[in-house]
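One chain of protein is taken out of this complex; the other chains stay put.
What follows is chain A.
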Amino acid sequence: MAPEFGESGAVKSYKLKKRRKKQSKKDSKTRTVHSNLLYSCAKGDENPNRHYAHNNIKTTKYTLLSFLPKNLFEQFHRFANVYFVFIALLNFVPIVNAFQPELALAPVVFILSVTALKDLWEDYRRHRSDKEINHMDCLVYCRNERKYLEKYWKEIQVGDFIRLRCNEIIPADVLLLSSSDPDGLCHIETATLDGETNLKQRQVVRSFSELDCVFDPTQYKAVIECEKPNNDLNRFRGYMIHRSGRRDGLHKENLLLRGCTIRNTEEAVGIVIYAGHETKAMLNNNGPRYKRSKLERQMNVHVFWCVIILVVMCLFAAIGHGLWVRQYGEHRPLFDVPSPEGPALSPALSAVYLFLTMIIIFQVLIPISLYVSIEIVKICQVYFIHQDLDLYDEETDSHLQCRALNITEDLGQMQYIFSDKTGTLTENKMVFRRCTVMGEEYSHDANARRLATYQEADSEEEECTSKAGTLPRRDSVTSHQSVKVMHRSQSTKSHRRTGSRAEAKRASILSKHTAFSSPMEKDITPDPKLFDKVNECASQLYLMRSQGQPMNHLASELSDVIDFFIALTICNTVVVSSPNQPRHKVRVRLELKSPVKTIEDFIRRFTPSRLTGSNSSSSSSLVTNRSTHKTCSSLLSSPSAESTLMGLEEELGPAPRREAGPASPPGGDGELRYEAESPDEAALVYAARAYNCALVGRLPEQVTVELPHLGKLTFELLHTLGFDATRKRMSVVVRHPLTGEIVVYTKGADSAIMDLTRHGSTDENRGKHQRKILNKTQNYLNLYAADGLRTLCIAKRVLSKEEYACWLKSHLEAESAIQSREQLLFESALRLEKNLHLLGATGIEDRLQDGVPETIAALRKAGLQVWVLTGDKQETAINIAYSCKLLDHEEEIITLNAETPEACAVLLDKSIHYIQSKFVNNTLNPAAEDFEVDFTPFQIPSSSSVHRLGLVIDGRTLAYALDKRLEDKFLAVARSCRSVLCCRSTPLQKSMVVKLVRNKLKVMTLAIGKYCIQRYIIIILLINRQVLYIEV
């Protein structure tokens, strides 16, 4: 039962190593990559890239010739086969043979041939999929034709230039040299590598990002020196030597990895660095590791015992035989047939022969056939799992995929399930649920109802789109559904244009999970009350503007309302894109880089003429220092084009949209899509759009927002202070086009914002009012949190010119600082984000996957312990846990928060005592008050339940608890709890927890999520129509 597959992997890697060694003899420790275009005329010798692996992958184990010996060799790693062959060979020894030797061979040959056929078939499948992958298309620059030509993946060589389009899969490890993105960014989705569906940014190599013109491969003359192929996905080092001798450092941000998918980027060009088997993805993949199931392990133990029994029996028989023969002495009895060879054997020798004979005779004692039959049973099991209707998902027309044949039965033996939260329990689709503005709560009941009914509508609609390529019968579905159908079909169409058909399909399905929000997130039913207010406020502003009044005399409540939505709209890094236009997305980098470069610049800009600048001509003139490429794209997106659309839209009548159910966003917006780095941001922007405050365009230095009645307003974006984990907030500094004030809009976690709000005000009345609002908002926030919503607070601050100038000075200093720049910028941000004026708060729902509470209940009923390991903060995690019924309000919750290892130890001890006193003695009057330090039993548990306990532990405490000295105690506590919730835990901690439980408790564990340490096989399970990626 040796792990044959693992072995072969090892062999492979060994070979690779050997090959690498050979290479390293040839050249130095680094890899040098030249452009192939310099050498392309001669296929051969002078091309320095010729030694590197081609992109042709071959994952098959055997060739036609090597199949028989190699396969046999592998099969003889199995104890059973060796045993069989031993028995068969024994039969060929005449003195001990019991049966016809040829007959004894039959079972061995049968088993070996069946396994060989199975392996052959698997290898053939691998071969086929290899072929398919090798024959995927890719655009490669061809020197002779001077353009990009379609080539197969397998023809790509190191040093080739390839052009990747949106939603294409990257064929090899590519150094990014150019991107359609003006900032030289390219987004990739690494779901196939690490399972994370969020987008990752990659940057064009520094010297190329400053190029003005379109990248031309023929001009490329540089030489790349980088490290040898290795399997570390997160490391890439090297440098590029230009003709001029200049060196540019390369790091992993420049590398596009094979297997990832290009997202949100129209086009990217790069040079192939590693190809084929030398890509990081391939090196990382040592083939499926052979994993033995518990059953198999147990069976081995039993077979071992069988062997011992067999030996004992044979020994017994042999000794008995020896004695029996000896008893007759020299006189052979009639029936004791002498051996054909001649003289009678001595008793001892005949005993030895009999021992061997007995092994043959008793061979059935060892249930070798069991291995074969179990294998057959497993195949049947997999077949039935495949065929199970309950595990079939209609929406995606997919059923469960079982990647590992040999551990299916282990699924039934799981005792612990470790689950990620985001993406597993929740959909990672953020949906705007409710908000509170100026202390007034808008419950968005209609929205909630819509979400509740969404599921049925969604599946229905799914069917419609899939059945007919064009639009389905529209009369049969309600109006808002038809709108959605339109969205969907348009989006698929647009994809079809970009890539091959299969790719488009893939993209359209994937897009549901990744870059583009689903209709559920997009369509938000506005709250009528708030909608009225927004309209009223906007119309007043409109009036004021038309009458030429100064804008800042609006009633404070109304202005706050409109500010709230403006903040929602612009205080983010969301990018607007429309699929059928060339992408005009412009992303503000998250580095704290401010467009205002100098004080002079600031002063120059700060001229009254620009204060009212809402028209496009002046703003577009700002954007001159950028590339032509960009000007072109910004022209396309210029408001003039959109204002015509706007006009059209207004003619259609904007006001009665309220009745139209979910706000179908302003004109032509079927095409408008928001791409956000975090789904929260997108949710907020979509929410604002529902109130007709739509984000129309974003350029590095301006944001265009469309407001009701007011039309398009362009906010001049002065600074963006990006989100960071310590501040837990982000801010934008803009110039308000109507009032001309410089406003800071801040969005962040409630704890971060609430402390920064302005308490004391000069105006006593206002101050009181403000405090009241604060209190109210805080109450609502608590309510939201209890509902399991993710809360965000929105605040603003109006800066006077002097304040701004003062801050700007220090900020620019910070930006230009060389040492401890980060720290200075951080402090600068802190200086800005104070005395905030609270506008409101939002509650965003990270929707649970369908059927999660039921699934958890079912799992629990089956006696499984469910642990959720999440990086979320404690409150959110607890709320989510409540909403998915992981924790129960009936339940008592032990919360472990400790600052030091000592405190943690004390806490754990106390918990153990507490659990013992509570549940062993079953006294309902524990001295719970004694442990008040940080350990608060929320409720007295109902006496009937023995272990109705939940354990909540945060990341820091977890780190202490996972210490060698404390882990036993931690386990003791955790075991006696019904559910365990680890918040704020790092991926490393997550894997440590899983390892700890698996090794210490000796139980089967199932880890779900992207942090799986047992990344051997992926089984996609559909529980209650929900797709989980379960890696066992």
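Throughout what follows, a residue touches a chain if its C-beta (ideal position, glycine included) is under 8 Å from a C-beta of that chain, and two chains touch if they have at least 3 such contacts; residues count from 1.
In this text, contacts and distances are computed from a predicted model.
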Name per UniProt, for the chain absent here [options: "Cell cycle control protein", "Protein pelota homolog", "Proteasome subunit beta" or "Piwi-like protein 1"]: "Cell cycle control protein"
Per the touch definition above, residue among A:57, A:140, A:705 or A:733 touching the missing chain: A:57
Options A:139, A:205, A:282 or A:374, residue touching the unrepresented chain: A:282
Touching residue (missing chain; options A:387, A:800, A:820 or A:900): A:387
Contact partner of the left-out chain, one of A:159, A:182 or A:259: A:259
Contact partner of the left-out chain, one of A:104, A:133, A:174 or A:773: A:133
Where the unshown chain meets chain A, residue by residue: 57, 59, 98, 129, 132-133, 169, 192-193, 258-259, 281-282, 285, 287-288, 328, 331, 333-340, 357, 384, 386-389, 392, 394, 396-399, 401, 465-469, 501-503, 505-506, 509, 1018
